[in-house]
Structures are given as C-alpha cells and as structure tokens.
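Only a single protein chain was left out; the remaining protein chains are all shown in position.
In order of appearance the chains are A, B and C, and numbering begins at 1 in each one.
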Amino acid sequence: MLKHLLLTRDPIDHAALRAGRIATPTAGAVLEFLGIVRGSEDGAPITAIDYEAFDAMAEHQFRKLFDELERRWPRVESVRLVHRLGMVPVAEPSLWVEISSPHRGEAFEACQWLIDEMKRAVPIWKRSISGA
Amino acid sequence: MLKHLLLTRDPIDHAALRAGRIATPTAGAVLEFLGIVRGSEDGAPITAIDYEAFDAMAEHQFRKLFDELERRWPRVESVRLVHRLGMVPVAEPSLWVEISSPHRGEAFEACQWLIDEMKRAVPIWKRSISGA
Amino acid sequence: MNQEAVVRVEVRYWSWFKDLAGVDHETFDIVAGNDLGTLLRRVREKHPKLEEVRRSTLVAVGVEYQPENHLLGDGDEVSLFPPVQGG
Partner (left out) sequence: MNQEAVVRVEVRYWSWFKDLAGVDHETFDIVAGNDLGTLLRRVREKHPKLEEVRRSTLVAVGVEYQPENHLLGDGDEVSLFPPVQGG
C-alpha cells in the first residue's frame, strides 16, 4: 500500500497532489476529502484557524493509523494525507485525504475511519483567529 | 442547494470541474468520488467499458435523486455529478461525484446514498470491451 | 364501443434486452385503457427470451418506473431493460 503523509505550513496544492496520483488497473475507486476552514466557530465569525502540532508525535501517530488501516482494509492501494499547520484562512483547506481502492465501499469506510482516528489520536490543535 | 448534472461522451475534466467549485464560508467538507474503469471484469481482462444510457430517463432519475438528497440532507450545499457515456478506456474515470456541506458526516452519507441510488434507479448499462 | 378504441404505444429495449428482442424498438397497437401488465404479456409472448428474464426486468413509461397496473395511453413510450449498472 502506498502511504504518503505531509504536515506542511504551506497551502495545500490539490492540483499537484492530484497530478501525483499513480493510476493502476485495479483501482476502481478514488475518494478525496477536503476539510475546509469555515467562517464561524461556535457561532462567532472567524477569519482563520491557527493549527498547532506536536510534529514528531503527529507523524508517528499518522504512520500507526496508516499501518492499522492497511491491516483493516488490505485491498486499499493508496492512502495520502496532507494536513496544513499554522495559519489557515477561512475557505482554504486544512486537510486533504485521498484513498484509492478496488471498490467504493472500502474507500469510504477507510477514509471515514482514518479521519475519526485522527481526531482521536493525532496531536494537532486549533485556535480560532477573529478579524481585525 | 446547487445541483449540477452532466452526462457526457467526453472525458471527465477534473481540473475544470474542481476549478468550477464555488467556495462558501459555510462549507467545511468537500468530498469527491471518482469511479474508474478497472482492467478486469469478472476476472477477465478488459480494455474499456462501453456505457449506454437512456439519456432522458437517466437525467430525470438523477434530478429526482438530487431532490431527495436535498430533502434528506438539507444542509448539503452542493451536489455535482458527471457520468461519462460511450467508450471509457481502462484507468479513466466514468463517474465523478462531489458533495459539499458544512460537516463531514453528511457529505459522506449523502455521497454514498447517491451512488447507491444511482446503481438502483438510473438507466445506465455497461458492456465490457476486451482487447484486440 | 369507446373502450375498444385502439391506441399505439412504442416499446423500447435497452442494453442486452435489444439482443433478446432482436430490435431496439417496435410499436404495439393496444386497446385504449389497457394496463402495462397486459402489454407486457403480449411483449413476452412475442419475444420468449424476454419471458426468461422477467424477474430481472425493469419497466418504465416515459421517464418513470411504473407498476403493472399503470394505464397506457396513445403515444406512450414503454421501456424494458435489465438491472442498471451506472458508476
């Protein structure tokens, strides 16, 4: 299984990520998820979210989740995940996840599981920034 | 809710579709699904799938599904679906679906529901083409 | 008598049902007010191979799925097709 992880302070470059996908004759399903910073948090308007990570632990925990994903869904061919850190303005993505697999069901299951587990175990935190 | 449907004999142009996405300050989740023609069908190698549609009925049934999706997930902001028809070579996408919503859960649910319902109700059929 | 008026419907076959019927569409003259089930019996009598796939046949009138008790009118387009396979 191809596993790609990137924690980056730069904007997420979809086009490059998508161009980097390796097509195989067995991958019938590709699922992409974008998590995007919304303009309000708990009902109050915000202008950005500042993401902080314990980088070394975050990478380690993501790697463990990738390995567990491979055990649970051995036919998944590729999992790629990019999490942006630092200041992410409203309407820009903070998270990009792509799962490629022979069939649709396993891609949906694995993608949701991975995001759920990330939100349980990967040490990344957010701080809302409001305007002016 | 923005609803966009295209049945086309042309290749699916991801880049243009993605560029056409309208970002809103309330859309926190964007899910994209690509269904791709695999290199084998029932264990035998193939080179392409030829998709046939009863176009008028397919469009009507898709529209009904979009309306029902809106009733079930009223907070979904946008659903866009492109199905390619005619000859689709192996490793090229036949289906592209994008759901945009405030939160992740409803995007995953609505996307899977829409594809399941399409496979139940929308009159599109496939014929495997093998080489030479 | 009025109920004996004859109307014409078009029957269309899709996907490999075209091969089973040997045509992709044809017309049937039926008694006005007949239902879909009555037409389907005639279609299956004419094309026995369609009788064999009866359980996996989907039927629409125009662009809507309809049950066998749906009443047909002049100019209706009736479609018969196998399970759909989009995606």
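Here is the rule we go by: a residue touches a chain if its C-beta (ideal position, glycine included) is under 8 Å from a C-beta of that chain, and two chains touch if they have at least 3 such contacts.
If you're wondering where the values come from, they're calculated on a predicted model, not measured in any experiment.
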Which displayed chains the unshown chain touches: A
Among A:Ala48, A:Leu69, A:Val90 or A:Ile115, residue touching the chain not depicted: A:Ile115
Residue of A:Gln61, A:Ser78 or A:Ser101 in touch with the missing chain, whole complex considered: A:Gln61
Touching residues (missing chain, whole complex) on subunit A: 35, 51-54, 56-61, 83, 94-95, 115, 118-127
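One rule holds in what follows: only the chains that are shown with their structure count from here on.
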Gap in Å, rounded to a whole number, between the CA centres of subunit B and subunit A: 22
Distance from the mean Cα position of subunit C to that of subunit A, given in whole angstrom: 50
Between subunit B and subunit C, centroid-to-centroid distance (C-alpha), Å: 29
For subunit A, residues contacting two or more additional chains: 104
Set of subunit C residues in contact with two or more other chains: 87
